[in-house]
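Structure provided below as structure tokens; questions to follow.
Only a single protein chain was left out; the remaining protein chains are all shown in position.
After this line comes chain A, so read on.
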Amino acid sequence: MIRIDSVTKRYPDGTVAVDRLSLEIPDRSITVLVGPSGCGKTTTLRMINRMVEPSEGRILLDGVDIMQQPVNTLRRSMGYVIQNAGLFQHRTIVDNIATVPRMLGWGKDVARSRARELMERVGLDASLAKRYPYQLSGGQQQRVGVARALAADPPVLLMDEPFSAVDPVVRKGLQDELLRIQEELGKTIVFVTHDIDEAVKLGTMVAVMRTGGRLAQFAPPAELLSNPADDFVEDFLGADRGIRRLSFFPSAGLELLTTPIVAVDATAEQIAARGSADVPYLLVTDLDGRPLGWSEPRDLTAGQIEPERLLPYGRPFVAERDSLRAALDGAVLSPTGWAVAVDGEGRAAGVVSQQTIGEAIRGAHAAAPVDAKAGR
């Protein structure tokens, strides 16, 4: 565990970057430091590997003051990933990744085969091994940066705004990849970002920092969204925190209706039987059970259902896996006000109304004002 114990960083000109900060960073989880620019989040991260020396206070790694060991030994035990990857442009991709193992005295061949292993782990094609950094896209370079930090299998990974220089689509891919890698490796990750959405998505714990280097709140993301400590945190979270908080409630408890679903080859009796006063619409599926669209029962003629004339069904959510946020989103996007739930293969598993989702949200809030993280 990394323990930051009342640490202050004051520069010679009197600027205070970090002010009496105390944090306990739990093992084998992602702790995100988030805040506006000038809040001292990067300085805090850089104090953990002594790129910046604290003016006051101590940082303990597994109970031992980090000042106790030689600085380069400390740094070699921590992976370090920075914003623009910072690759060595004169070295090939495989040699970039092999840097720390080589510094630790591994043989060239061992270090390179380890590097190739990591390329696969971070989703880089093996054909890129002999390329140079300038031949890679920004997203690929950042993957190399992550692989390089993981090369010597350090227990701790420090990441300083690693994904902020790439476009949103690539960023999402990198975030998902990081969560997947973390699931496999279980590193202690300290992650700095100015993007609250990234913090909520990645963090097991999130430390919100305010200008002047002070801690505003340290909490799991669900608690942050439900109970912001003060106006600053609430402002920083943005206007739709209530909606975003729904990401942490599973949709598993939703009662799904299967009655108002008919296949495209339905008979007149089936159409008549499945329509009811409670559900004014029917969901039509193809012969494999995949949703095609909504229709009022009276507009459906057996044997003559034209899929292109059906109402769109919005974005379906995956039953059991997705959160209440996805279910609500599906209901809001659907012109009928009903969300479509699908199974893992995309086949319709049932439908659910906005009203039912609303009741589930009220129930979830009542049962668990602060809930553990569920499907995001």
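Note that a contact is a pair of C-beta atoms (placed from the backbone, for glycine too) under 8 Å apart; a residue touches a chain by one contact, two chains touch by 3 or more; residues count from 1.
Everything that follows uses one rule, which is that contacts and distances are computed from a predicted model.
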item: From "Fe-S cluster assembly protein SufB", "Protocatechuate 3,4-dioxygenase subunit beta", "ABC transporter permease" or "Rod shape-determining protein MreD", the hidden chain's UniProt protein name; value: "ABC transporter permease"
item: Contact with the hidden chain (one of A:Thr31, A:Asn49 or A:Ser295); value: A:Asn49
item: Selected residue (touches chain absent from view) among A:Gln83, A:Ser113 or A:Thr259; value: A:Gln83
item: Residue numbers in chain A that touch the chain omitted from display; value: 49, 51, 71-76, 79-80, 82-92, 99-100, 103, 132-134, 145, 148-149, 158
